[in-house]
Structures are given as structure tokens and as C-alpha cells.
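Left out: one protein chain. Kept in place: all the others.
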Amino acid sequence: MFSEFLQYLFTGVTIGATYALIALGFTLIYNASHVINFAQGEFLMIGGMATVSLTAMGVPMILAVVLAVVLAGILGILLQRFAIAPAKQADVVTLIIITIGASIFIRGIAQIVWGKEYHVMQNFTSDEPIQVFGAVLNSQSLWVLGIGAVLVVALVLFFTRTLIGKAILATSMNKEAARLVGIRTQMVLMLAFMVSALLGSVAGIVVAPITFTSYDIGIILGLKGFVAAAIGGLGSGLGAVVGGLLLGVVEAMSAGYLSSDYKDAVAFSMILLVLFFLPRGLFGAKVVERV
Amino acid sequence: MLNRLMQSRLRGVMVLALILIILPAFLGNPFHYELVTQMAIIAATVVGLNLLVGYAGQISLGHAGFFGLGAYFTGIATGTYGWPSVPALLVGAVVVGIIAWVVGRPILRLKGHYLSMATLAVGFIIAIILNNERALTGGPDGMPVPAFEVFGWELSTFGQYSLFGLQIEGFQAWYIFASVVLLVAVWFALNLIESPIGRALRSVHGSEVAARVVGVNTAKYKSLVFVISAVYASLMGSLYAHFQGFITPAVASFEFSILFITMVVLGGMGSTFGVILGAVVLKLLPQVLADFQELETVMFGLILMLTMIFMPKGLLPTLTAVVSTKLGKKKAGGAA
């Protein structure tokens, strides 16, 4: 009974941590540019797939990870520079379509390079599962949680302690004012996309041994990350983390106790429920309309 | 002035009718007819979606959900329960309208990205239900749908019919039927836009605050247009199901929703004839790209990105702007 619950909890927290990282990526870009980047999931795919194929080519794991993350980072910069920046005055819907176009484009390339098959990645360390009160914990889960925690702390430090982080925050609050005090906002936006891509790719790499990976894994993971971000309230870092974990746990619990067929429906019902009662998510900023 | 407006509306419909009449001259085989008939049905769907997105300025990333519900309602009612087609189609539209109204009330309070998230969620939930309720829907494998029939008279793509003494094939009959449906859908949409209701809808987009202080109950009008566009989708979904003869949950999928909204944005938000062009282009593109095999997806994504970056207003508005400035220059040059 308890071990069953614990089992679902482990699953939920692990996948939830991944969702949280994706949601943080959404949040970062949303804060900097008010764009919802529907290509966010592709960064995860790139991270996982590049690592798998590089290690298959004989590149040592560590180096493969670094290369995959760098690749995703470059992709993030390119995305901002060549797809988002040229469409400055576009509508919300138009921007959404542009990022969807970008995600289809990236997915298409991945399909050509890596094919349509599922790829398996080895656990980082031991394949030996860990027994906790009768529940089984995949050792990779510890990696997901550990690296997730490190990234969150690093992000907090980045935004509160570094000049670049503060510049991103300033740009998100008031672009014009930021420009007036000498912040190169275009640079900052590119940086936000890059950091967001880094986050996504790391999430994609750490979770790949658990979920497997393929060229089209980005769609659903990206959407779940968006759900998590919206549950927490777009633009809130804390919201992204809480939203991600909450979504992961609720999903795992309902898959375990209710029906695994409707696992994906849970996420989407949850977001509707949250938005019915809190139109700006759990921690979203309240906005007074000025007229 | 009013006359000119009336005329421009009529003129648009006439041009569309003319194109639909001339088009068969260029259609060589049943496959062409099938493609164009699909285009017409999808175009009518996005004409409805455009009322919501283009005119009232509300995003929906889940409209395929309503399309799929209409398709499955028809499939189940006519196939499993033996209803005649027309009642199935109408009752389906009413049911979908009610669902849209119930979901729309709370959802449409949301704005921007939250609204896109919520509509996306609604579409997903519908698709998941269609996928999982195997007893009713056949699950991911899909289900067959009987031919469209009225009072025992069947409209099948494989049939033989005579129209005004002319022998025509089933797929040609379907083409005519779909063309008439598209024209009616466009006519209704244009009438709606040029009316007090249409103005209220557009004002929700233009300035919600202005709309409210002159007495527009914006919540009511948002719900209304959400329901209207869902009913359009449901009716067209029903026809699509009859025409295809077989449906899978893909008709309600996220990808299909994205396709619909892309047609609207690509063709030109707030331009009824523009979104028809959007539907035509996006249905043709895969045919054209099929020759590129592996590159198909990449090219599709690239074209989508590029058109949206360089023509954010959409194809038709951008093209008409280009043409009219060219003409204007010519006129100015002639005068000088």
C-alpha cells in the first residue's frame, strides 16, 4: 500500500522535475520577450538525441553531454536571432505560429539526421535500482533530481548575483528603460533563449535514460512543460518549479490509481481546473488594466 | 457607401463562385477532386475559426477538437445507430455548440497565452477521449462512416448521378456539394461580420474597454463567437466524415488544430477570403513537397516560419497591399 504510493511518488517527482526544467525554460523566454516558445521541447530532444548519437560514435559520455548542450545553446541563439527577432511587431498568434514552424523545422532535421527510431541511453551510473521501503527507485531519478536542484540554484544565483542575470530581469520588466540605461536588449534576448535552450537540453539528457528518446519526443514534453508553467503562472520561476513537480506527481498518481490511458488527459484537465479558478496560475503576477 | 460595401461583399462571393465553377476544367482525375473537396470543407471550417481568431481576436489552439466531435458524432449516429445524415449532422452541431458554450464561458475570461493554453487543453482532452473510448469510437484504429444520404438518396464518391441531364461521377457530385457548402459558409460569415453582432465582435478585438463602455457585453459575445466557430467546425467535421468514409482520432488532434490556426494566420487574420487561400495553400503544400520526400517536414516548417516572419499580416492582405501600391504608383505616374 505505502510502497505503491511511494513508487508513484518517485515516478511523479522524477518526471515532475523534468517538467519543472522545461517550464523554467518557458518562463525565462516569456519573461525576457513575452513569447511562448513552442519549440522549447525540441531543445530536450536535441539534448537527448545528440548525446545518444555522440556516445554511439565513441565520444566519451561527459564530452558528448557538453557538446549536446552547446549544440542546443547555439540553436537557441539562432532561433532568437533568425526567427523571433525579425518578427518584432508580430501578434501573439503570429509568434506562436513562428515558434511552431521552428519546432517542425528542427524536428524535420532531427528526423533526417537520426531517423524515426527510438533510442536508448544508458543510465549515468549504476543500472542497479535502489530499494526504498519496498518501492523501487531508478538510480537515474537521483541524477534528474540532483541536477534539477543544482540548475534551479544556479538560476537563482544567476538572476540575483550576476550583472547579466539582472540585465535580463531589467529587460523583462521594461525594455525601453533597460535600453536607456545601456543594456543591449537584443543581446539579452539572445542570452535568454540560449540559457533556456541549455536548461532544456540538460533536462532532455538526464531524463533520456528513463523515457528513451526519439526525434518527436519534444512535442508532448514541450506541451507538458507549458502546462506546468501555466499552472504555476507564466513568468514565475517559483511557479514553474512548483507547477512542474505538481503536474508530475498528479500525473503519476492518477496513472497509478485511476487509468493510465487517461494519463495525458490529467495534465490538460488540471490546467483547465487551475485556470478556471486562478486565471493567472498559482503564482502569476496580477495585472491591473490601465486605461 | 453602403451600396459599395454590399457590392464588395457580393463581388467576393461571386469571384469565389466563379473560381469554383471554372476549377473542374483543371481537375484531371478523382484524386484532384478529392483534394479540392477536402480543401473546400477545411476552408469552410477555418472561415468559422477566423470569426473567432481574426475578428474577435481570441486564440484557439484546440479547434480540431470540435471538428473531431462533429465527425465522430456523425460517424457514431449514422454508422452505429443508423440515424439519417442530416439529423445526425444537426444534432451533432447542437451538442457541440452546447459543449463549446459550457467550456467557453470560463475559458474566454482568459487572455493571450493562457487562453491558447486552455483551448489547447480542451482540444487535447477531446482527442484523448476519442482515442480511448474504443467501444464507441474504435480507438486509434478509427471507424468507418456511411455515405451521406437524404431521404434514401445517397451521395457517395463512388456513385453515378445525373444533374440537369448531365451524367456526373460521385466525386464530382461531392465537389459540387462541398462548393455550395463553402459558398453558404462564406456568405453567412460575411453577413455576420457586417452587422451589429459583427461590430461587437470586432470591437472585442479592437478595444475591449471601448466595447464595454458603449454597452457591449463582451463576455456574451466572446461565448457567442466561440460557439458559432465550434458549430462551423462540427458541421464541417460531419461532412468530412461522410466524405472520407473513414475517420481516426487524428481529425481531433493537436496537429490538426495547429493546421487550422495556421491556415487562418497564414491566409490573413480577419480576411474571410484570405483564410480560404490559407487553407488552399496549406493543403497543397504537402502535395508539392511530397517530391522532396525526407525534406518535406523541414521545408514545411521553414515555409511556415518565413511567411510568418516576412508577411505577419498573412498572404492575402500582404498581396493586396502590394498590388494596390503598385497600381497606385502606376496611376500617380500616369498623372504626372
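A few comments on the model shown:
Going by the order they are written in, the chains are A and B; count residues from 1 in each one.
The rule we apply is simple: a contact is a pair of C-beta atoms (placed from the backbone, for glycine too) under 8 Å apart; a residue touches a chain by one contact, two chains touch by 3 or more.
Keep this in mind: contacts and distances are computed from a predicted model.
From the set "Mannosyltransferase", "2-oxoacid:acceptor oxidoreductase subunit alpha", "Transcriptional regulator PadR-like family protein" or "ABC transporter ATP-binding protein", the protein name that UniProt assigns to the chain left out of the figure is "ABC transporter ATP-binding protein". Between the chain not shown and the residues B:63, B:113 or B:202, the one that touches is B:202.
Checked against the hidden chain, the listed residues B:69, B:216 or B:252 yield one contact partner: B:216. Considering the complete assembly, subunit B touches the hidden chain via residues 1-2, 188, 191-192, 194-200, 202-203, 205-207, 209-218, 224, 270.
Here is the rule we go by: only the chains that are shown with their structure count from here on.
Measuring from the averaged C-alpha position of subunit A to that of subunit B gives a distance of 33 Å. Interface residues of subunit B, counted against subunit A in their complex, comprise 53, 59, 61, 106-107, 109-110, 112-114, 116-118, 120-122, 124-125, 128-129, 132, 209, 254, 258, 261-262, 265-266, 269, 294-305, 308-310, 312. Within the complex formed with subunit B, the subunit A residues making contact are 30, 36, 83, 86-87, 89-94, 96-98, 100-109, 111-112, 219, 223, 226-227, 230, 234, 261-262, 264-265, 268-269, 271-272, 275-276, 279-281, 289, 291.
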